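Encoded as structure tokens, the structure appears first; notes follow it.
With one protein chain withheld, the remaining protein chains of the complex are depicted in position.
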Amino acid sequence: MNENKLLEIKNLTIQYKTDNGLVHAVNDLSLSLKKGESLGLVGETGAGKTTTALGIMNLVPDPPGIIIGGEIQFEGSDLLKLSKQNMRKVRGEKISMVFQDPMTSLNPVMTVGKQIAESVRIHETLSRKEAEQRAVDVLEMVGIPGERFNEYPHQFSGGMRQRVVIAIALACRPDLLIADEPTTALDVTIQAQVLDLIANLKKEQQSSLIMITHDLGVVAEVCEKVAIMYAGRLIEYGTLDDIYNHTRHPYSIGLFSSIPSIDGDEERLRPIPGLMPDPINLPKGCSFWPRCNRATENCKRAVPALIESDPDHWVRCIHIDKAGFFEKNAVSKKTDTSRNESITHTKDTDVEIDSSKLEESLASG
Amino acid sequence: MSITNSKNRKATKHQVSGTGYWANAWFRLKKNKGAMLSLAVIILMVVIAILADVVSPYPYDLQNADHAFQIPSTQHLLGTDNFGRDILSRIIHGSRISLLVGFSSIIFAIILGGLLGALSGYYAGKVDNIIMRSMDILMAIPGMLLAITLAAAFEPGLNNVIIAIGVAEVPIYARVIRSSVLTIKGQEFIEAAESIGASDTRIILRHILPNCMAPIIVQATLGMAGAILSVAALSFLGLGIQPPTPEWGSMLANVRQHLLTYPHMALFPGLAIMITIFALNILGDGLRDALDPRLKN
Partner (left out) sequence: MLKYIGKRFLLMIPVLLGVIIFVFTIMYLTPGNPARIMLGPNASEEAVQQLLEEKGFDRPYFVQLTDYIKNIVLRGDFGESFQTGEPVLKEILERFPTTLRLATLSVTVSLVFGLTFGIISATRQYSILDKVTTSFALLGVSMPSFWAGLMATILFSSILGWLPASGSYGWKYWILPPLVLGLHSAASIMRMTRSSMLEVIRQDYIRTARAKGQTESKVIIVHALRNALIPVVTVVGMQFGILLGGSILIESVFALPGLGRLIIGSIGKRDRMVVQGGVLFLALAFSLVNLLVDILYSFIDPRIKSQYQVTGKRRKEVPNNVDNKLEKQESN
């Protein structure tokens, strides 16, 4: 079981020191990932997803970011304790990252070919010729003609640039690929292509994947496991089926019910009221209580522990018991069933949950 | 999404024209210790310049051959020059010229440059072309050289020095204001003003210029530093303020032949220039950060 684990994050806490106060970006986060598995890390903007990813890469901008504590076990060593030199060997070769905005994540004054070849030459002893050949191969692997090797990023469209970024990330066949909202900045029509590309390459190279997104549709398409984050904490974790069909946490439920379903019952959308708390002043207790319709006095006392409601399905809510049901709540039942229908439907037809609508509802809170 | 966006835009718009914007900027500036200290230094210098006759220990032109070339002492805090004049008194009186020229030449440049820039940005087309090409011509001559040329062409004197230095600065303000006008012109509240029939002059004066204030203030503070440097340089070359009027640059020009024997005569006027410019530069940087953290010029 343990040998199977590729990545294990334990109690990771990351903060940013700003003029306005201490930003609690990631709080006591624990996660694990098996070899070949793909995990969807879901949450609103500011939930701490990207910081978590940067934490794994040891690239949290410092200053202002500080990794306060925790462990990140990867292939038998704690990444946080590695020397800079050894960490560099992990980056790009063992763990790679695809960033959100392809328009800014490529060096504008360097040809794309060179940027890919660079990645190869850092980690493998190859001649320049060999590295360039590899770069051409990788370019073609992501669907870009090899003769565009000598072109500059501004000569590519957004979708093509994201392919280049993916090519850079995959050039050394990493064991783990972290994709940070890889499709958010792209046109809807291009989004699906890029997702397919990531999913296929991941399969081909047998790497694991952490897909960071706020788009539940993306998760449904490529992930087996889902982790939902809220205000820097993991609040629900389980298989795709657990999360989509047996949603437990009130916030997760809220997320799903703010997505319009295509078979549109007369039911209206129910966006989550309020906004995510200011990460400088997190509310005491469960971070979600100010917006939660099930909040009680007990919620404000202490941060709830993660509870295993079903086997390997973890929820951070004091109202959930081991059986996975709310102690006393009739209303939620109804929500559950209606939503389940819509999700089942979604999965069958592969028609995705309309992500733009979701974003909108997330943005407007 | 769209709702939040337009809300934001409204918010910034109000910020720029409302008093809240300036209050915020002042608050940010107050937190910058260096800038506040510089502001205090500059205010102090202005006060000293105004009260020069009162605060200086000796008249600036009092010659005393017996006391020539004295090094600093309790009697003459900064020593005396080749005519036995008190250097401190001359520096104090010299600050009048430096501050006056610095201030007036920048005002001159702002008014002329601002006018040209505003016309250029607002009317675009031919007007823009003619004005901006003329500015290109002025900019093709290095600033100091342009000031020297202008100063050489006219009789030396305060007014001509102000104009010579001011003209060399005009293109900078024309460009700053033109680009501000172009940015602001595209925004909705200008269209709104046009749609209710406001005249061009009214739009420029009431809406566009107040919105250009931030970059102008920053540029003017840094420009004043440059102008004070320029007047000192011109006087040093003998093209600016003529003796016996005390001016920091011409005080330095006088000491050349005594430089190696009486270095104190060169030290203090230069320090006065440096402190003034240093303070203005720090204040300018501070103002830039306070008025618009994104503004970089």
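Labels A and B are assigned to the chains in the order they are written; within every chain, residues are numbered from 1.
By definition in this document, a contact is a pair of C-beta atoms (placed from the backbone, for glycine too) under 8 Å apart; a residue touches a chain by one contact, two chains touch by 3 or more.
Since the model is a prediction, treat every value here as computed from it, not as a measurement.
Trainee: So one chain is hidden, and I want to know which residue out of A:K17, A:K81, A:H154 or A:K203 touches that hidden chain in the complete assembly.
Mentor: Among A:K17, A:K81, A:H154 or A:K203, only A:H154 touches the chain that is not shown.
Trainee: Please pick, from B:I141, B:A193 or B:L209, the residue that touches the omitted chain in the full complex.
Mentor: Answer from the full complex: B:I141 touches the omitted chain.
Trainee: Which listed residue (A:T104, A:N200 or A:N293) would be found touching the missing chain in the intact complex?
Mentor: Counting the whole complex, the residue in contact with the absent chain is A:T104.
Trainee: For a quick check of understanding: of A:V165, A:I243, A:I272 or A:C292, which residue touches the chain that isn't displayed?
Mentor: A:V165
Trainee: Of the residues listed, A:K5, A:R88, A:R173 or A:H246, which one is in contact with the missing chain?
Mentor: Spelled out, the listed residue whose C-beta touches the missing chain is A:R88.
Trainee: Contact with the hidden chain only, please: which chain B residues?
Mentor: On the side of chain B, residues 133-134, 136-145, 148-150, 152-155, 175, 225, 229, 232-233, 236-239, 249, 252, 255-256, 259-260, 263, 266-267, 269-270, 273-274, 277-278, 281-282, 296 touch the unshown chain.
Trainee: Taking the full complex into account, what residues of chain A touch the chain not shown?
Mentor: Listed in rising order, the touching residues are 57, 59, 61, 63, 84, 88-93, 96-97, 99, 101, 104-110, 115, 118-119, 122-123, 151-152, 154-157, 160, 165, 168-169.
To be clear about the criterion, only the chains that are shown with their structure count from here on.
Trainee: For chain A and chain B, let me know how many angstrom lie between their CA-based centres, rounded off.
Mentor: 53
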